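A single protein chain has been omitted; all remaining protein chains appear in their positions.
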Amino acid sequence: MPASALETQKLCKSFGALTVAEDIDFRLEPGARHALIGPNGAGKTTFVNMLTGRIAPSSGRILLGGEDLTKASQAARVSRGLGRTFQVTTLFRSLPVLDNVALAIAERDGVARRMWKPASKYSEIADEAMQLLAKLEIAADARTPVQDLPYGRQRLVEIAIALGLKPKVLLLDEPAAGVPSQDSGRILEVLAALPGDIAILIIEHDMDLVFRFAQRITVLVQGQVLVEGTPQEIAADARVRSVYLGEATHA
Amino acid sequence: MSGYTSDPRIRWTEWLPWLAAIAFFFAMPEYLSLGARILIYILTVLSLDLILGYAGIITLGHSAFFGLGAYTAGVLSAKYGLTDPFLQLLAAAVAAAALGMATGAVILRTKALTLLMLTLAITSILLEIANKASWLTGGADGLSGVKTDPILGMFKFDIFGRTAFIYCLIALFIGWLVVRRLIYSPFGAMLTGIRENTVRMHAIGAPVYWRLVLVYTMSATMAGVAGALLTQVNQFVGLNVLGLEPSGDLLVMLILGGVGRLYGAFVGPVVYLIAQDYLAKQYPEYWYFGIGVLLIVVVLFARGGVLGLVDKCLQALSRHRNSAKASAR
Partner (left out) sequence: MILYVISVGLSVTMGLMGFINLAHGVFAMAGGYIFAAAMARFGAPFAVAVIAAFLGVAAASVVLERLLYSRLYRSGELAQVLFSIGLILVSMASARMIFGDQAARVLLPDYLRGQLHMLGRDFPTYRVVLIGISAVIIVLLWFGVERTRWGAMVRAAVDNRAMAQSVGINTSVLFMGTFALGSGLAGLGGALGADILPVQWGYPFEHLVYFLIVVAIGGLGSLRGPFIAALLIGVADTACKYWIPEFGAFLIYAATIAILLWRPMGLFGVRA
């Protein structure tokens, strides 16, 4: 069986008496379009934080491209091709959009350590950043400080930074969260246009987006995987309806 | 200012401080020792800005490196007869770098108040050691009789302070070149990133901790050299280079000038030391009072220090000019 892009085996996390993740077995195939859904408090963001290395799991293994990275640092995982966006926009607020993306590219290329030549002379970095921004159609904002952009555009910058890392696996934590509905269509376009060789895991509450984007869906409830399957299977599953989709229709 | 979109060429305005320094040398020969002090503190505050203004590490312990450099030079000269000026500087640099690396590696894993406390504790420990180990450091009396050979065998440290001033000016110039390069480099952009959003830096794969240790060590080295310069120029080193108080002074100088901008470190010490030289001797209580009030006012209303205010004035002026132009059409 070919190596998965990202895999967890029996991943567990407890904070004292509180168990937020229990025996999570998860598998993301290369090039996948996978969604993780679940009610609030199900432990989705905790799961992503464990995947990226922000939190250490209590037990279990995390494999990236077949390599065990359970104990690896955040930086090590990024260099192996793991990128993420945050649910709450986490950008370099006072810096221009171009710099935000350039910082990511510089890290990837190993340029960030260089101390002598001025940064702006590394034109290949600025060029690549501009290309990326152009692809997301925010090139016009390149010199604008991020904090001056409308929120929807900031979410796009968030995605741009992650793409700058040329990840093999991309974790998107609620990319459309807080975005006004007229702008979320743009986000969906961007997501649909993402390169096919990247494996993407998306956490979302927007069911419309999930069902249009995902090829497989995992449902997480109270730290455990309830069920996993194709969108049709999930939509038809009575347990999922009662636990989760029932909530969404009331919301 | 730094980053991938900024222009790194040296603007003509950036040569002004150096011209001013040279003019000062010829115009104010009686004040050259004060001038040398100012230059030394500019170098120190520059090193502090590197970690505080750019990397965002808030420290009350920077005097530890300054003081260690100062005492290293002093002890080596007075107790062990090492009088070559460059070797003294080198020894101070090495000592400060070692301390910076050792303490940085250990404390940069912590944050905020814990980090602040640890930096304070470190400089306090050094102060205690300097105080008690009087056989080595002269204790509370300080270490006098620090001799330094003429620079390059030719330029003796004269009583007018001419050699000292030029010596410190050159040292500052080199330090400035190095820091300026660093700030405009990708490393500098990365430091700004760490200050702006550490979480994001982790998420783009930056080994934040190691970078912080590196810049902390570099900053410590610079501060150590500055401390040694002070000892060489004064031919004396005392307890007032260590502990909370000088760290506080450095912070005040930096905030006065403007944090996170290269030239804040130039403006701050000039303003502070000149004012101190004039006021503190005449009215010591008023001096503390005044600085305290100034600090509070700056924090509340003028966070960017003197340079921040200058910026605001320039912006207001250009807006005024633009609107005047617009209405003239």
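Note that the chains take the letters A and B in the order they are written out, and that residue 1 is the start of every chain.
By our rule, contacts are C-beta pairs under 8 Å (C-beta built on N, C-alpha and C of every residue); 3 or more make two chains touch, one makes a residue touch a chain.
No experiment lies behind these values; they were computed from the predicted model shown.
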Chains shown that the absent chain touches, full complex: B
Option from B:V75, B:L214, B:V252 or B:L273 whose C-beta touches the chain left out: B:V252
Touching the absent chain when the full complex is considered, from B:L136, B:L295 or B:V310: B:L295
Interface with the undisplayed chain - residues on subunit B: 52, 58, 60, 106-107, 109-114, 116-118, 120-122, 124-125, 128-129, 131-132, 244-245, 248, 251-252, 255, 259, 285-289, 291-296, 298-300, 303
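Note that in this section only the chains that are shown with their structure count from here on.
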Separation of subunit A from subunit B, taking each centre as the mean of its C-alpha atoms, in whole Å: 42
Interface residues, subunit A side, partner subunit B - complex: 52, 54, 73-75, 77-79, 83-84, 86, 90-96, 98-99, 102-104, 106-108, 111-122, 125-126, 129, 142-143, 161, 164-165
Parts of subunit B lying in touch with subunit A, wherever the complex brings them together: 2-8, 181-182, 184-190, 192-193, 196-197, 199-208, 211
